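Have a look at this one.
The complex appears here minus one protein chain, its other protein chains still in place.
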Amino acid sequence: MIKKFFDALNQPLGRVGLLIAALVVLSGAVWGIAQAQKPPEQPIQFPHKLHVGLGIQCLYCHPGALRGPSPGLPTESKCWGCHQQLQRFADPTTPWPTELQKLRDYVQQGKPIQWIPVAQVPDFVHFVHRPHIAAGLNCETCHGDVSKMTVYENPQVINMGWCLNCHRAKTEDNSQNNPTNDPAVSAMLAEKRTKLTDCSTCHY
Amino acid sequence: MSTDLSVPVFTNQSEEELGGKWGMVIDQDLCTGCQACVAACSMENNIPFVGETDAAYGRSIQWIRIERFWQGSFPEVKMTPYQPMMCQQCHNAPCEPVCPVFASVHSASEDINLQVYNRCVGTRYCANNCPYQVRVFNWRDYADARVRPELVTLQNQLNPDVTVRRRGVMEKCTFCIQRIRHTEDVAKSEGREIRDGEVVPACAQACPADAIIFGRIDDPNSRVSQAGLASRGYHQLEELNLLPRVTYLKGESNNGSNG
Partner (left out) sequence: MTDKISRRDFLKLAGVGAATTAVLTGCGPASRYVTREPYVKMPEYTYNGLSTYYATTCRECSAGCGLIVRTFQGRAIKVEGNQNNPVNLGKTCARGQISLHGLYNPDRVQNPGKHVRGENVFSSDKGAGFQELTWLDVTNIVADALTKNQPDEVAFLVGMAPDHLFDLVTDLTQTIGAPAPVRFGALGMFEARTTLMKAAQELFGQSGLPFFDIGNADLVISFGANFLETWLSPVAQTRGYSQLRKGKNGRRGYFVQLEPRMSQTGAKADEWVPLAAGSEAPVALAIGRLLAEARGISLPPAFANADVNAALSAAGVNPESIQHLVDLITASERPVFIPGGAALAQNNGLQTAEAVLALNAFVGNLGQSGGVFLSAIAPLADEYHRPASAKEMADFVGKLKSGRVKTLFIHGVNPVFELPKSLGFADALANVPQVISFATFPDETAVQADYVFPDHHSLESWGYQKVATGASSSVLSGSQPVIVPFFNTKSTVDVLLAAAQQAGGSLAAALPFKDEVEFLQSKLVNLINESDGFFSAPEINTFTAYFQQHGGWWKTTDDRVAPSSADVLNRSLNAAAARLDGDGEFFFVPFVSPILGEAGANKPWLQEVPDPTTTVMWNTWVEINPDTAAKLGVDNGDVVKVTSAYGEVEASVYKYPAIRPDTIAMPFGQGHTAYGQFAQGRGVNPADLFGASMNEAGDLAFAGLRVRVEKTGKTKPLARMESALGVYGFDAK
């Protein structure tokens, strides 16, 4: 059987078949990867654009980023705290927009909203927001211009190379990080570099 | 942007003067063998139970275990002092040079041995080369509730700060690196250095006899450095010159026999 199979591959038609098979595998793979990068369907089409446009700070809803590893998702009581005040909907005859109706239903039923995380890292990576904010990074450095997005999408592929590129760039002993060529700064940068490229900084 | 692809070079230099960073002292005279450290470690580090059959095959996953040996026979029988045994975080670690995929690597910043789970391909070379036999292997998907339905409720206890390991991955004591990282982060956010005794691994925190002390061994005034100066101090398998970071204080009970 196996021999017959390899014999078949030596025939012209067999080669065409092999080519087709390879193409199928490849296109399947490409399709799979493309699917994997698509943002998932969220329970509510939350318009970041609108909220950021109103001047609400990122940290108002995601304050955990200042304190610890996870920025956190706002509780429903926080959403509702503003939305129930909106005079526009105070009149019971005014129909609510669909997405806000969903929110109202969640609140009224006391059910948690099952968000699907998008900007996430695998289980074996332990990312902590706090030091990144403390180092002076803006949210949009990694998360992109959220004020232009409706449902959040990652602006780039989040992988280890992307993390390390930044960690290396920020600790390189160059004119940007050490303009005066100060040996003390050089030593500090070297120490930081050791830390920021150490496996145990993220993997444990 | 260029990426540095040069592989780490293992040098067999004995760097005694480096002195290490984190270290532990275990007083065998105080250890009562109560297994609180074993329990605390398993709860902190998401260590799964393997069941009776696999445990009988020696596959139980314990990052710290309590050893004891017998000497003599009745009535002159003695039990050697209980000896908690975990990864000794050697400076010259034999597990590191044998790993073909650099999953077992030395942390340059913390001077401890790391096991990078996502790199590990399960050759088990490191465990075979470890003279302390403290590396444990996941022979099955012990922590996967899809394979073990009894874990569906139990997995609510899992610590989010520690990776849940899958089948085919080697693991070992990490000196509770997640607690080191957390304390570092807290100290940094408050703009200060870590205080002595602020980082406490799960085993030391539970130990009712206070037999486990953890801290910075590069600080001569830390509690762990002071405790390590005792004349009873020794390292396991000292003759191998692995520069382990765990110092044992010889037990004196039961005739002071053995270490």
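In this document, chain identifiers A and B correspond to the written order of the chains, with residue numbering beginning at 1 in each.
Just so it is clear, a residue touches a chain if its C-beta (ideal position, glycine included) is under 8 Å from a C-beta of that chain, and two chains touch if they have at least 3 such contacts.
Predicted model only: the values in this text are computed from it and were never measured.
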Touch criterion as defined above, residue of B:Met24, B:Cys207 or B:Val246 at the omitted chain: B:Cys207
Option touching the unshown chain, where A:Gly53, A:Pro117, A:Gly161 or A:Pro183 are the choices: A:Pro117
Contacting the left-out chain in the complete assembly, out of A:Gln11, A:Gln45, A:Gln101 or A:Asn165: A:Gln11
Those residues of chain B which, in the complete complex, touch the missing chain: 29-30, 32-36, 38-40, 42-44, 49-53, 55-58, 60, 62, 65-66, 68, 70, 72-75, 77, 79, 82, 133, 149-150, 152-160, 202, 205-211, 252-255
Where the missing chain touches chain A, by residue: 4, 7-8, 11, 13-14, 17, 20-21, 24-25, 27-29, 31-33, 35-38, 40, 62-64, 67-77, 106-107, 110-117, 120, 122
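Assume only the chains that are shown with their structure count from here on.
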Rounded Å distance between chain A and chain B, as computed from the means of their C-alpha atoms: 34
Chain B residues touching chain A - in the complex, by the definition given at the top: 1, 3-4, 105, 107-110, 112, 114, 116-118, 161-164, 174, 177-178, 181, 185, 188-189
Contact set on chain A toward chain B in their complex: 67-68, 122-124, 126, 128, 130-131, 134, 161, 164-165, 168-169, 194-195, 198-201, 203-204
